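Not every chain of the complex is shown here; the ones you see sit where they belong.
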Amino acid sequence: MFSITSRVYYQDTDAGGVIYHSKYLDFCERARTEFLRKHNIEQTELAKKENIIFVVRNLNIEYVASGKLDDLLEITVKITNLIGVRIFMEQKILRKSDNVLLAKLIVEIVTINQEFKPVRMPQELKEKLLS
Amino acid sequence: MFSITSRVYYQDTDAGGVIYHSKYLDFCERARTEFLRKHNIEQTELAKKENIIFVVRNLNIEYVASGKLDDLLEITVKITNLIGVRIFMEQKILRKSDNVLLAKLIVEIVTINQEFKPVRMPQELKEKLLS
């Protein structure tokens, strides 16, 4: 299972003393980007050379427990389905010290071009994603 | 229907030229907070006096169209259900100039105390919310 680790800084927290709820999406984006990079997909190049951009189409997040300042997080990425212009991913955000699940994200990514039209993934891209 | 308007600034956009996907959650939080204020609920006071905090428990967002720099947004808030410790809300983010729907959010809010335990909403709070 692919994962990255990321620290919780003041910038990620709010006055409730916990990670601000939209920041979990930012942690998840970092993990997806590193997942893509690990599969030899760099988004800047993909946009320039192939005119393909990944955008989030739908997202569900369940908040299970609260992350706090100085926590070390582990964020996982798993492709659950890949069809046409859509990639479905499951992501977990865990507190690394005790492996407690903080949040679980299901995200649907769509491939579009710079004119914001859906474009089917080239076979090579699909293969990279599933490699 | 309750709504607020909010402008899209550089800080809300990303290198794709559109609103960054987690920022929609931030716009929605602003709208919910103003919705609460309009119902005479100020979160700072509620935390101090009643030891009640609203936290997001679950959230689903569908991204329908892309908001851009300088767009004026309208963000709506509607309570769809309210039971025990849970408030369910539906929110829409629209581009005000042509009323196009950009995103639709369904959010489940839970009332907890500062020890992060769920607490049932006092009757008075419920009445304010539904007033």
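Here the chain labels run A and B in written order, and each chain numbers its own residues starting at 1.
Throughout what follows, contacts are C-beta pairs under 8 Å (C-beta built on N, C-alpha and C of every residue); 3 or more make two chains touch, one makes a residue touch a chain.
Here the structure is a predicted model, which means the values were calculated and not measured.
J.: Taking the 2 displayed chains as part of a homomeric complex, how many copies does that complex include in this file?
T.: 4
In this text, only the chains that are shown with their structure count from here on.
J.: Taking the mean of the C-alpha atoms as each chain's centre, how many Å separate subunit A from subunit B?
T.: 23
J.: Considering the complex alone, what residue numbers of subunit A touch subunit B?
T.: It is residues 16, 18, 21-23, 25-26, 29, 53, 55-63, 66, 116 of subunit A that touch subunit B.
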